[in-house]
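Here the complex is missing one protein chain, while the rest keep their positions.
By written order: A and B. Residues from 1 in each chain.
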Amino acid sequence: MGGFMSFVRKEALHIVRDRRTMLIVLLMPVVQMLLFGFAISTEVNNIDFAVVAPKHSEAIRQQVERLSVNDYFTFKGYISPQATDELLRQGEVDAVVVFAEDYDRRVNAIADGYPTGPAIQLVFDASNPNVAASGAGYLQNALQVGGTQHLPIETHTMYNPQMKSAYNFAPGIMGLIFLLICAMMTSISIVREKETGTMEVLLVSPVRPLRIIVAKMVPYFLLSCINLITIMSLARFALEVPMTGSMVGLIGISLLYILLALALGLFISTVANTQVVAMLISGMVLLMPVIMLSGMVFPVENMPNILQAISYIIPARWYIEAMRKLMIEGLGFGAVWKEFVILIAMTVVLVTIALKKFNDKLE
Amino acid sequence: MDDRVISVKDLCKDFGTFRAVDRITFDVHRGEIFGFLGANGAGKTTAMRMLCGLSYPTAGSGTVAGFDVMTQGEAIKRHIGYMSQRFSLYEDLTVWENIRLYAGIYGMTRRQILRRTAELLDRLHFRDEIHTRVGRLPLGWKQKLAFSVATIHCPEVVFLDEPTGGVDPVTRRQIWELIYEAAAGGTTIFVTTHYMDEAEYCSRVSIMVDGQIRALGSPGELKTKFAVQTMDEVFRMLAREAKRGE
Partner (left out) sequence: MRILLVLLDKEFRQIIRNAFIPRLVLIFPLIIMLIMPWVATMDVRHINVAVVDQDHSAASQRLVQKIQASDYFTLIQLSEHYDESLARLEAGDVDVIVEIPDRFEKSLLGGSPERIRITANGVNAMKGGLGAQYIVQTILGTFAELQSDRGGDLSSDLFVVENRYNPTLEYRHYMIPALMIMLLILLCGFLPALNLVGEKETGTIEQINATPVGRFIFTLAKLIPYWLIGFLVLSIAMLLAWLVYGLAPVGSLGAIYLAATLFVLSMSGLGITIANGSSTMQQVMFVMFFFIMIFVLMSGLITPIASMPDWAQFITCFLPPRYFIAIMQAVYLKGTTIAELCPNYLALTAFAFVLNLLAALTYRKQI
């Protein structure tokens, strides 16, 4: 046991001495959480618009006034019809509201039930389709004249009333960070010892090879636990995620996932012979698919079926799904048993393969 | 005519509060094989790196091949060859590609390169290995190749940092033959080593202890001065005084 602990100490020293890397590993989740929580929003909440009004009537002035006071719109001024394309192309405005020359007459005609043609033309820069689609909705609502002043529609949002994106992203960040630390860092650190030849020295020591590998993983496991605590505290106190779900389930499934990531790291280290290769396997085979296919940023439902099928074999997908249920929806452990079983099965398979490969390599 | 190729006075190098090289003063003459001895950590490599323009001296003055070590580091590099302690040719390039790279860097023409390479390969008996990747050569061959690359451009002075570290006795012998040949051709050799039998081959040696030069002279002079039979004993007597641990 003494031998084992001295290996653990050696690994911990390696990590602690490389200040910059450690700082980044500890800081990365914090920065990600804060960015996702406070900086990034998929919601379109600002439309810059300009107005083309051949004749300035009182009705038009009121319409523009109504839009200007609305938080969603920023009025950029009256422009000539010729300037429309130029401003849109330069990105100075997202939309141009064009009032018809005989606006008042047309509105009255519509109100009388004998429409003579559209009174307002909305021209959008649709290069960003979401801005155009949301903008069309917002502007039409705001410009709605005659009839009901407010919409006969009432909207509620459950679970995440302010639509804070962080609610959605937090589990994804965890899925990514643990993979980065456990799989990528352990595999690179094991492979580096192979490359520099220090592994040979360790292997001839009386400590069993497997113990050496486990000792390598302990500090990374601890580092991941620190990150788990950081992310959960940030989620709870900075982003105010209610976290009413099962705490035991949350921690249990996270530890399981960390274990799985460590097994992946060991597996990669048996396959790769140089640091660069280990880095690329972790980057290309693990991180890219996790970012793309786990539903962390982009919704899985929108993807073509073949990509969705691939996402089933990605552990992070199941972990993120379970964490969403536990952290955000506040469900009990019973709601995630399926994910739990899948992750256990994946861990068992990976550990078995990794150990077999590791032992084969030794012989 | 002044035949001093290296001339150093009171050269110092500090790393923070640690003085790695402490006011060393010596001259090396044209065509000499100058042995630079000292225990591990005595400051040999640091001193050598300053002479090669790889590191700035903290204080003191000196010239190498007529250029100032304080201000003309880049000019020095045009007139020297350097072989570092750690093998540092490109392992993923072939023998020929490595030679051509360094010859090209020193501005040799294609004809010169071809002639020089043919000469070198013949001397090393490397003809069949010309298209082998350097990474696949055994260590001894690599060291011989590294020496040849360091002298490809016929520099005025060549700095060798432990050229025989880790190689077998036969290869060690061969490398020293190459060194002698180069010296006979007029190249000054500045060499560090831990093998005291090699020190006996040098025209003159200096011995560094704790960053300072404690002894300087031909092997014969030093043995007489310390009244011992071998360089090994000279070295031991001086090394015993060292205060710096390893």
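The working rule: a residue touches a chain if its C-beta (ideal position, glycine included) is under 8 Å from a C-beta of that chain, and two chains touch if they have at least 3 such contacts.
These numbers come from a predicted model, not from an experiment.
Undergrad: Can you say which of A:Phe38, A:Tyr78 or A:Trp337 touches the chain missing from this structure?
TA: A:Phe38
Undergrad: Looking at the full complex, which residue from B:Ile105, B:Ala118 or B:Leu139 touches the chain that isn't shown here?
TA: Candidates B:Ile105, B:Ala118 or B:Leu139; residue touching the omitted chain: B:Ile105.
Undergrad: If the hidden chain were put back, which of A:Leu88, A:Ile190 or A:Ile314 would touch it?
TA: The missing chain is touched by A:Leu88.
Undergrad: Tell me where the left-out chain touches subunit A, residue by residue.
TA: Against the missing chain, subunit A presents residues 18, 20-21, 24-25, 27-28, 31-32, 35-36, 38-46, 48, 85-86, 88-91, 107, 110-111, 113, 115, 117-134, 136-137, 140-141, 143-148, 151-161, 163-165, 167-168, 180, 185, 188-189, 192, 275-277, 279-280, 288, 292-293, 297-299, 301-304, 307, 324-325, 328-329.
Undergrad: Since one chain isn't shown, list which residues of subunit B touch it in the complete complex.
TA: On the subunit B side, contact with the omitted chain comes from 49, 52-56, 73-74, 77-78, 80, 82, 84, 86-93, 97, 100-102, 104-107, 159.
Here is the rule we go by: only the chains that are shown with their structure count from here on.
Undergrad: Just give me the whole-number Å value for how far the CA centre of subunit A lies from that of subunit B.
TA: A distance of 56 Å separates the two centres.
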